[in-house]
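Provided herewith is a single structure, encoded as structure tokens, for subsequent inquiry.
Missing here is one protein chain; the remaining ones are kept as they sit in the complex.
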Amino acid sequence: MATSTTALEAIDVTGPTSQPPGPGIVYQWLTTVDHKKIGLMYIVYALLFLVIAGVQAMLMRIQLAVPNNHFVSPQTFNRLFTMHGTTMIFFVAVPVLFGFGNYLIPLMIGARDMAFPRLNAFSFWLSAFGGVLLYLSYFAGSGLYGAGSAPDVGWFAYAPLTSKVFSPGHSTDYWTLAVLLSGIGTTGTAVNIVATALCMRCKGMTLNRMPLLVWLYTVASCMVFVVVSPLSAAQIMLCLDRYLGSHFFDTQAGGSAVLWMHFFWIFGHPEVYILILPTFAFINEIVPVFSRKAIFGYPAMVAASVGIGFVSLSVWAHHMFTVGMGPAGNTFFVFATMVVSVPTGIKMFNWLATIWGGKVIYRVPMLFSVGFLFQFLIAGLTGIMLSSAPFDWQLSASYFVVAHFHYVIVGGIMFSLFAAFYYWYPKMTGRMMDETLGKWHFWLFVIGFHLTFDFMHIPGLLGMPRRVYTYEAGRGWEVWNFIVGIGAIVQGIATLIFVYNLIHSYFRGKEAGPDPWDAWTLEWATTSPPPDYNFAMEPTATSARPLWDLKHPDDQDSSYE
Amino acid sequence: MVLGCFALLSCPSALASSPTNIFDPAATPARSIFSLSMLVLSVTLAIFLIVGGLLVYALIRFRQRPSDTEHEPAQIYGSNQIELSWTVIPILIVVMLFLSTTRVIWETEAANKPVGALDVIAIGHQFWWEYRYPKLGIVTANELHIPTSDPRDPTPTYLEMSSADVAHSFWIPRLAGKTDLIPNRTNTMWIDPPEAGLYLGQCVQYCGTQHAKMLLRVYADSPAEFAAWTRKQQQIPDDNIVGNPLAQEGKATFLRTACMSCHTVAGTSATGRFGPDLTHLASRETIASGPIENTPGNLRRWIEDPESMKPGSLMPAMHLNDRDLDAITAYLTTLH
Partner (left out) sequence: MTQTNAIPISADEQPWVLPDKGIVGMWCLIAAEAAIFLIFVVAYLYYLGKSLSGPTPAQVLELPILGTICLLSSSLTVHAAVTALRRADVRRCSLALGATVALGSIFLLTTAQEWHHLIYEVGLTIQTNLFGTTYFSLVGLHATHVIIGLLLLSAVLLFSLGGHVTAHHAERLEVLSLYWHFVDAVWIVVFLVVYVIGR
């Protein structure tokens, strides 16, 4: 071992910080550049939008519970699914993942803040204003010329439905500007994450000792540069079309509708990986701690993530198997898409091997992680079905696809996010989340999830298209849609329990102490919640698990490097 | 999901009850997709059982027990041999799936067009379908008639697809996978049902307010029936109104009002192309692109206030008085 390690109590060396008299707590939060406060704001903001978009989902399921229903009008329904999709992707999934990243990355690499704290705040507020702008459309989307309030073009907004001709008024302008703003915010945060991971690591933390969470966030952020920018570019073009009368997506003037599809999905598909890599990251931290074993195959995990990052850049047109790319194009994208399953499979097997031979402790974070593992396995397998282009000609744009990507996003991303909430909540607040409520939340959510999304595959196989506000009776879809609706309500109840648990535990939760899970990464080496400066002394990393080395002086990780 | 899917497969009654089931193929493209999908389903099911089984075993076998000592389990950091094996095996599976997928892609998309093929131009509109038979001189809407195709002497129908406004997609699950109709672009697909019958489907690319009620009806007729239908469609139904004063009045009103600027009735001065061709409207079983049965009562209500039957439809209410409504309905019902 190159360095001698000593243990040092993390005493607050500066003494109690005296708050300068003046601005109140609201002002402090509004003007903060502290990565932990910004991270928490991201998370709270995302939770708020999660509730809104969840209610939208519920309304849609009520409408679809029986055929020929008149619960909402077609216009309202089209707005609901557009807002639900846009909100969930841009204003729930991205912010909540960046929130966790913001909070955890500096702590895990032993830094005192992100590389660019002010850029961090700027990016957050850009995203935040994006979300507010999107919802302002409900009040102002009619514009001067009437026609429509909230956007109703679908979250991938295929041209030329978004042109002034087919979408008069300002609803689509709200959509495109909100997404553009959030895209710029996302890029800013991604720059920050990469710069932080590369330039702010504490002493001894070489790249091959960096926690997997930081690695995966770095890969995801690098993907942001190359895939969110095309979306921003396409949104700029759409704005030019709508405001200055240019013809990028104007099919009447020779423009191409397919070009928009390409630009959108160059963003749209890698975006899924941008969202799923951070959730893999959570699983990479939580499964080892609750199996009491080091992660199996650290280098392979890093390589697989980088591999997913690269391959996923060449799969986008598998969303376009039905637009007539011709057999050669289709064959290429089938191949690229199927290849992605290899590195993803490696991750699955490495998690299995991490559990193998361990001592699995079934606390709530681990329960959600186990849910993730099963559901992500199934989502991956339905993904293989969809990657087979001819099968996709039948399945695409049907409810099977809706079920598949909700399996990824809810069954995968959401479950691992819940795991992350239960796991890092003690670090963020200093208190444990209630275990009993957590178990209620878990089991109800599992039941609701499977009722909804298992049975949602079936109407897709029976020919039900997505994005229909109602459907004909007698096509064999009624029963399944009814079951799906019940499942949605169960999930809603479970989510309410979760939100209650968050609030309840903040005031009544058990004191957590600095390291409640007996974990191994640096964030558990400081107090809960950490002080403004994170660490009283700059820590040193002796291996990928510095706290393991500290706790097991006779069996050091570093001796296996 | 996998459980649900196989519960469905093992329960034929659930399958038969749906007229739009992808696992009940009735034409060559749908059938070759079906056999590919069975292969893909069995491979993925096998993977699920193996990996899921290992996961369940590990989660139960290696749980923490009360009798456990405080010691941490042995730390294992990885194994190159094992990791290599679970990289290579998935690669082999991927190659296998890729090759069988490629075969079906080329079989369907690069198939040779037989001489007996019928050409139809399909054009998507917000929110209805236009069909033109260039060699037969027929224009119709919403209800596509095609001949059945005998596998020994195939007479498939080749659809050349485009759109007049936004993107749509054509999907009859029992006949073939979907193909998008995109403005400023032409796509083709083919179908060849050997059995006569009505095949249902609907638009599957979100295209605006009434995307949900842009239904598809494909009638596969026996060769004799199809020939009869063709003859009838090629005639101009101009003498049907002789001796029917109300219908005569209706025709005059139809040609006097804005109806004619969007609709065509062959043999008259109405040549609009924004709405469906009405030349043989009465020969169709449905109106408004599928969701409404074609009865005089429904037709009258539809003309009076389209919004009440298909909100968001681009057909405007013309604010006609009762007499005009009756007359136009009477005229339209003569257009056999």
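Going in written order, the chains are labelled A and B, and every chain counts its residues from 1.
Rule of thumb we're sticking to: a contact is a pair of C-beta atoms (placed from the backbone, for glycine too) under 8 Å apart; a residue touches a chain by one contact, two chains touch by 3 or more.
All values reported here derive from a predicted model rather than from experimental measurement.
Counted over the whole complex, the shown chains touched by the missing one are A.
Of the candidate positions A:245, A:299, A:326 or A:474, contact with the unshown chain belongs to A:245. Touching the missing chain, out of A:201, A:347 or A:363, is residue A:201.
Among A:237, A:348, A:456 or A:497, only A:237 touches the chain that is left out of the view. Only one residue from A:276, A:456 or A:541 touches the chain missing from this view: A:541. By the touch definition given at the top, subunit A reaches the unshown chain through residues 2-10, 115-116, 119, 187, 190-192, 194-196, 198-201, 203-204, 221-222, 224-230, 232-234, 236-237, 240, 244-248, 253-256, 259, 263, 513-515, 518, 522, 524-527, 535-542, 546-547, 549-551.
Going forward, only the chains that are shown with their structure count from here on.
Residue ranges on subunit B touching subunit A, taken from their complex, read 1-5, 8, 14, 17-23, 30, 32-33, 36-37, 40-41, 43-44, 47-48, 51-52, 54-55, 58-59, 62-64, 68, 72-79, 82-83, 86-87, 90-91, 94, 97-98, 101-102, 104-106, 108-110, 126, 165-167, 169, 171, 173, 176-180, 182-185, 187-188, 200-213, 215, 291, 311-312. The touching residues of subunit A, when paired with subunit B in their complex, are 73-75, 78, 152, 154, 158-161, 166, 251, 254-258, 291-294, 296-300, 322-324, 326-327, 330-331, 334-335, 338-339, 341-342, 345-346, 348-350, 352-353, 355-362, 370, 373-374, 377-378, 381-382, 384-385, 388-398, 403, 407, 453-455, 457-458, 461-472, 474-477, 552, 555, 557, 560.
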